[in-house]
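Notes for the one structure printed next.
Just one protein chain is left out here, and the rest sit where they should.
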């Protein structure tokens, strides 16, 4: 696209104009459609003669805050592992999430809570929006370092819509259960991002290979992200499950699953590591697979042992994926998966969906008692057998993979639009393309933007 | 002040003696005056025949913990952006906050909850104390790097008293509403600090200019502060609002406002940035302006659209302030505002107060229903019209600006006392004045204290 001056001018205006447009359009749609729901609006609430202590706020808001910390602290810092891309990792996560939560409030609102011409919002819509943001950030992990912020915003614009539709099909049309989103969040987000990354394949990416690794302190920053994701994952999976025993059991299952995936990750990392040494990339990521793999089944009668076994398996598969499959993914399938979302969200997400099939198929009235109507209302009401529910769960996985793949393909075509802010092959994984970056030491503060020159691609 | 040896001896004793004196005096006052309130003291509570589940602890403590994280993690790390002042930023924040929360428990207790000779404490007093600490830390942000820890403790000693009086005048005498403290916390804290910084103006500060910027990893540490402030701000604004829909709605409004200020901050930062590049200072700070600007109005019927619009405006004003107004503030007004509190707390705080005027003026029985008596009890009881409430809100802003300015002036005179631990112009923004500092690398660990020598000012 033309020479360097106009390219620079284009970059100068593309991100701000897109932000202003998206925020403006969102605000207008909010003005027209979005209203407080009856748990948020005093006038509506008090009409119902409820006690303040019964307000759903008190049962969901602490979980919301944990989820919020996962999205912004967890995802943000987990991606800071790249040595020269820390500002972009945490900054673009911040930007993407701030936009996507508004946009998903609208999309999910139209699909799930549109009554008498209005979308009604409250703590549940906040959690649902943050969940959708999670899927968007998973996808962005596959693209990390290879796209500009305007590209990412456009991706979110598309992905949030498809996420909402897929979620609607699964939860409302198919009656599939997926409280922690093994399918709707992890599988969808991962394969959307991977297919998108395939479309954007860069054969010359080795020009930026020297920046693709971590440095010592960037790995420590990334561990902040890992640990916050790990500790709050029980709240993530339980944020929207049934009140009382529903949330209680879901949190407990997730806690056990994460503990087991941590042990299997350390075991496998040392086993396949050079000289028996542990690899920080595995610890940062695969130890979290236990949270992903029980996303569907943690609200079910998984049993504590089941949670441990599932977590153990997920940590194993994820670590082996980082070691053996990621290189093949790039060399054979031409998918460049910067932060390994296939290993952390893709495979464990699919495993989690299949585990949901299994556990749903074993559901009985005896095991769930009164809880059956909360977890599997269609079975409780006699509309479905457990086997039939299991088949629907399995079908939900296929639908998700289909939506994710087609959506990722569309997203790739969109992001290939030639006027967008895609960095050059030699500028990938480099903050200076997008940020005014100080040096690491006083005297470096004014170092020249080396990345700008060494490229002949434009 | 005498020569270097006695100066060193003075510094050696000043901070410890002041800490010991303040802690000792506070403890004596606690012994005489402070008692558990009836929600904290089992003997008093059970007399009332209440259920344990009704204890206010469960409705406020999760919010308190979020506020606590904002004060200590958020403010502490946000100020770590300076390259050689990280220990002081996080350490002095810690010290100041630990003192100010005790002192404000006493001051606010005397003013708000002094009954039969005793101050009664519980989760509400913990939140109120942390709020007051917030104002003190805002003020310290303007002074960051230019004052010693003893000076900061003296500032807190004064500011907490004036904060308490201003808050008492607004909330109790004028019947002004300000749940999240656009006026009492942000406006007061910012202008107190700015006027104080004016009084302490250092014409020779360029001697320390080379340390006034950030380095790569200090900016990442600062983002930890930013993100924790951002995610927990909904809890900050809602921590003390009415139970039930009051807290629910306040949190929701703040969540939307912050999302919008993030988008406008990215847009404006890229728009005014060199070459269209984003500036980390803007992202770290202006993205938070959405929390400040709805501090007064988030408990009112702001509507989700109103929250977005307010946040958008605040992010815009704040970013432009960093770019264009901060330099003028120093060159024309001789106010050296190290961390830009005028942009993050000053202007957005005033805007937030004005937004409160507007939204209060629009209050109707229809819009608030039963909630009117919780948000605007004087209107609900017919003692005031909505317009009259709006005028009181506006008057509250002027009172706050007056208290902050006069208080900041007094504070400046106090901190100019010649025997205090003010660093030399060439020692500003430098940890080694106050801390035993290791090097960044092994071999630097014993590097000489260069700052000590290069000065002829003493």
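Here the chain labels run A and B in written order, and each chain numbers its own residues starting at 1.
Assume a contact is a pair of C-beta atoms (placed from the backbone, for glycine too) under 8 Å apart; a residue touches a chain by one contact, two chains touch by 3 or more.
Every value quoted in this text rests on a predicted model; they were computed, and no experiment measured them.
Asks: Among A:13, A:32, A:173 or A:243, exactly one should touch the missing chain; which is it?
Replies: Only one of A:13, A:32, A:173 or A:243 touches the chain omitted from view, namely A:243.
Asks: Looking at A:21, A:114 or A:305, which residue reaches the missing chain?
Replies: A:305
Asks: Which residue among A:31, A:199, A:252 or A:378 touches the omitted chain?
Replies: A:252
Asks: Considering the complete complex, identify which of B:107, B:121, B:170 or B:335 is in touch with the unshown chain.
Replies: The missing chain is touched by B:121.
Asks: Give the residue, chosen from A:220, A:378 or A:391, that touches the chain omitted from the document.
Replies: Among A:220, A:378 or A:391, only A:220 touches the chain that is not shown.
Asks: Applying the definition given at the start, please give the residues of subunit B touching the unseen chain.
Replies: Its contact residues with the unshown chain are 8, 11-13, 15-17, 19-20, 22-23, 26-27, 30-31, 34-36, 39-47, 50-53, 55-58, 61-62, 65, 68-69, 72-73, 76-77, 80, 86-87, 90-91, 94-95, 98-99, 101-102, 121-123, 126, 149, 217, 221, 224, 432, 434-442, 445.
Asks: With the missing chain put back, which residues of subunit A would touch it? List them for me.
Replies: These residues touch the chain not displayed: 53-54, 58-59, 62, 66, 83, 210-211, 213-217, 219-220, 223-224, 227-228, 230-232, 234-235, 242-249, 251-252, 255-256, 258-260, 262-264, 266-268, 270-271, 273-280, 283, 287, 303-305, 308-309, 312, 366-372, 374-375, 440.
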